[in-house]
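Next up is a structure, given as C-alpha cells.
Every protein chain of the complex appears in place save one, which is left out.
Should a chain be cited, it is by its letter among A, B and C, assigned in written order, with residues numbered from 1 in that chain.
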C-alpha cells in the first residue's frame, strides 16, 4: 500500500519520567498472585516489602479527602527516598516534599486548595531539590493512568492544546487519521507503587468506595504494586453480596492495611470530618522549613506508627470528628 | 521542528458506516435539555419522536439478558426501515433482520449463543439484503463507543491485529509514537439512537443497573438520542440516596419507557428468567423465512403494544418466570 | 441586616448571577462553590453543579470545602469519578467553567503554574489541576480574579490554561473545540466580556463606586470598553441574607 503517515505536529519538551513498558506490565500482571490469600499487614511491613528508594509513586485522593496519610507517614519514617511522583496532591505531597524525598514530578496540581501555594512546593521546586518537573492537566494525568489500565500506550485528548502546559509536558500533537483534527497524545503511566485509601476492603484486597471514586478505578489498575489502606476490614461474604460495589478487585492488590482515620488530619467520606484545628496548625508550620521540620519531627518521625498517632491525637478528638 | 510522522502500516478495507463528527456531537450535547423534566412516554411515542428510517441504531444488552425487546418490537411495528446497526446482539438483532429492516452492519456478533448460527442472519447477509458488513471484535466495538463517550476520535488496541477481522474492519494500524509497538486504532462510533433497558430509572432518566453493566456506561454516553426502558420507575429521591448507583445520568436520556418484562422472552437480572418455552418456539420458527414471517405476524405486528403483549403471554406465565 | 459587604461577597454575588437555571457548571474550590450554592438558593434551583472528582447534580445544602468532599455529592444525581467528569466536558456536556489564576492577559489566558521562567521559577505555583481541562473543554469559562496590575498583564509568564491564546482563530488553530473560550472575567472592580472581533477583554460593567479610570489604572494591558458600560448592582439584601445565613453560616468568606 502507499506510504501513509500521521503527521506529528508538535512534541512537548518535557521528559517522560516513567516510560511505560506495556509488555513488561503484562508479564508482571500475569505473575501477580490470583489466589485468595490474606494480604493484611501494617503500614511498615507494606512499605518495607513493596517500596524502594527511587520508585515512581502515586497517591489517589481528592484534596485532603480519602488520602492515605498513614502510608505517607510510614514512607517518610522508612528512610527510603529519591522518589518520583505523580503529582496530583495536597497534604500528602506536601509532607513528602517537606521531608525532601521527591526528585522528579509529573506535576498537575500540588497546593493547599483554598489556602493556595504550598511553602514546601515552593522551597523544593525553586531550589532544585526537585530537579525535574513535567506539566500536565488533571485529566491528562488521569488519562495516562487510564491508558495503562486499558493496556494501551497512549490516550488522545483535546486538553492541553494551545497552552504552555502542553509545551512543558511530554505529549505529542498529531493530526487525527480519521477526522483530520488536532489531538494531544498522552503516554500511559504505570506506577511502581500506588497507594489508595478506601472505605472498606476484605483481607484479600477487594475494595469498596462510597460515593465518588476520583481516579481509584484507573490508578488501581495502573500500578506494579498497589497498597490499599482501608477504614474498615469486612468479610469477603459482604463483598460477594454486592459485587457491583467492588471498585478494585483483590488481584490488583499487594497489601491491605487496616487504618481507621488514615486520612487524618484530612477527611474521609461517610466516616470523619477534617481536623480543621490541626490542619490550620499544619498550615502555619509549613510556611518555613524550620516550622516544617518541627512538624515532621513531632507528628511523623517521633510517632512510631499509625496506632501511636491515633493515641497522640486522642480519643476525644477522634470521636468529635466522626460523621 | 523536523518533519516527524507516525507510519500508518495498514488500513482495514471495511468502510466507516457511521463516521463520527465529535464537534457536531459536542454541539448536540450542549443543546440537550439539562432541566429535570419528565421524559416518561410509551414505546410508540419514543420511536415516533426519536427514530427515523435510515438511522444508525444500537442496543445494549448481553445475549438475551436485559435486552430492550419492547423497543425492538415497537420499532418493527413503526414501519421505519433501512437501519444501520451496531451488531452486538442476539434475539433483538435477529428480529430486526427477520423483518428485513437492516441494510448495513458493524458486525461483531449476531447469533443465537449456544444455539449457533441464526437463520435470519444467514438469509439477510447471504442474499445481500444487508449490503454492507464491516467486521469488529466485541472489545473493538465497545471501545469505539468508549472513544465517543470520552469525546475523542479513536482508541488504540492490540486486538484484531494479525486477523482477517482487522482486514474487513475500518481500523488503521500504526506504529506507536511512544513505544514503537504496533497498534490498531478504531474510530469513535456515535449512534443516532441507542436503546438500553435498565433495572430502574426515575422519570428524568437517571438509571440504575444491578450487577454487571455490560456496555451501558459507554454506549449510554455515545448516543445522539438515547431511549431508556426500565423494569421499574422509582422516585428521584431514591436516586439521590445512592448516587454512586447511577450509571446513566438523566441528561443523556431522551425518553424513559416503563416496561416490566421488556426483555421477554429473554431474561432480566434480578427480575425474571428467560421464557425457555417461547424461546425454543422462536428458535424453531426462525429457521425458515415463512416461519419467521408467521412469528413476526403473531408476536409483533398483530400485538399493538407492550401491554397487549404481556396480556397475550398471560399472567400465570409471567408470574412463573419471576426470580 | 448589615447590607455592607466585603469584596469576596461581591465576587460571589456577581459570579452567582451568571449561573443559569437548568444548566451545567463546573465548580472549583472557593468562590465558585459559594456562588453555585447561592444561585441554587436564588434564581437557579436546578443549576447542575459538576465537581471534578465525580459529583453531578448535588443539592448544595452545606458548603463544600473541597472539590472532593462529601458535600459535592450530597443528594447528587450521579457520583462517578474524574474521568467521567472530564470526559463529559470533552464531549461537550458542560456549559460553564469557573477558573482562577495568578495572572491573566487580555485574551483571557491564565497562569497558575509559575512566576518567572518555569524551569527556574521565581515562584512555583500549584499548577493546572483541572484548570486547563475546564478552559479547554467547557463551552464558556468565567475567570474570577483579584484585580491589580501584577495580575492583569500584557504578557503572562506561562499559559497554564488557554483563553483565546493570541486572538481570533487561535483556539481553533491549536485544535481546541470550536465555539469555546472565555466568556466573562469577574473581578472586585468590574466585569469583562471579550470583544467578538479581537477576542480581547472588554469592560462591560463596573462594580459599585468603581470608575473606568480605576479599572484602567489597575490593568496592565489596554482594555476595550463597551459602548454602554453598565453598573453592577450591589449584593441585594436577599443575596446577603442567604449567603450569610444559609450558604456560609460559619462565615468562612467574611
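Following the convention adopted for this analysis, a contact is a pair of C-beta atoms (placed from the backbone, for glycine too) under 8 Å apart; a residue touches a chain by one contact, two chains touch by 3 or more.
None of the values given here were measured: they were computed from a predicted structure.
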Partner chains on view for the chain not depicted: A, B
Contact residue for the chain not shown (choose from A:221, A:272, A:285 or A:306): A:221
Contact residue for the chain not shown (choose from B:18, B:100, B:118 or B:246): B:118
Chain not shown: contacting residue from B:45, B:82, B:164 or B:277: B:164
Interface residues of chain A (partner: the chain not displayed): 22-23, 25-30, 32-36, 148-152, 206, 221, 236, 239-241, 243-244, 246, 249-251
Chain B, residues in touch with the chain not shown (by the definition above): 61-66, 87-88, 107-114, 116-118, 121-122, 125-126, 133, 135-140, 142-143, 146, 157-165, 168, 173, 181-184, 211-218, 267, 269-270, 274, 323
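Basically, only the chains that are shown with their structure count from here on.
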Chain whose averaged C-alpha position falls nearest the assembly-wide average: A
Chain whose mean Cα position lies farthest from chain A: B
Pair of chains whose C-beta contact count is the highest in the structure: A-C
Mean-CA-position distance for chain B and chain A (Å): 37
Centre-of-Cα separation between chain C and chain B, whole angstrom: 39
In chain C, residues with contacts to at least two other chains: 55, 73, 79-80, 83, 89-90, 137, 177
Where chain B touches two or more other chains at once, by residue number: 22-23, 151-152, 243-244
